[in-house]
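What follows is a single structure, and I will ask about it in a moment.
Note that this complex is displayed minus one protein chain, with the remaining chains in position.
For chain A:
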Amino acid sequence: MKLTINGEEHELPAATLAEALALLEYEDDWLATAVNGELVHRADRANHHLRDRDRIEVLSPMQGG
């Protein structure tokens, strides 16, 4: 399935958001995720089924002012 993750194209055999994150070795403790502009809570990632060409954002804490 074709996915755009943080602006980059990926071809991944992932059925759910949790699987996609695991395949790309994202560490899970502090991440926030959104699919197609909607927040997907940490607890819902394993049940969130992906579709071809979904756009995924994976954010983490960063310095800010």
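Observations on the model:
We take it that a contact is a pair of C-beta atoms (placed from the backbone, for glycine too) under 8 Å apart; a residue touches a chain by one contact, two chains touch by 3 or more; residues count from 1.
Everything that follows uses one rule, which is that contacts and distances are computed from a predicted model.
Hidden from the displayed complex is a chain whose UniProt protein name, among "Formate dehydrogenase subunit gamma", "Thiazole synthase", "Protein FixC" or "YeeE/YedE family protein", is "Thiazole synthase". Of the listed positions A:15, A:32 or A:46, the one in contact with the omitted chain in the full complex is A:32. The chain not shown here touches chain A at positions 5-7, 24-27, 29-34, 37-39, 41-42, 57-65.
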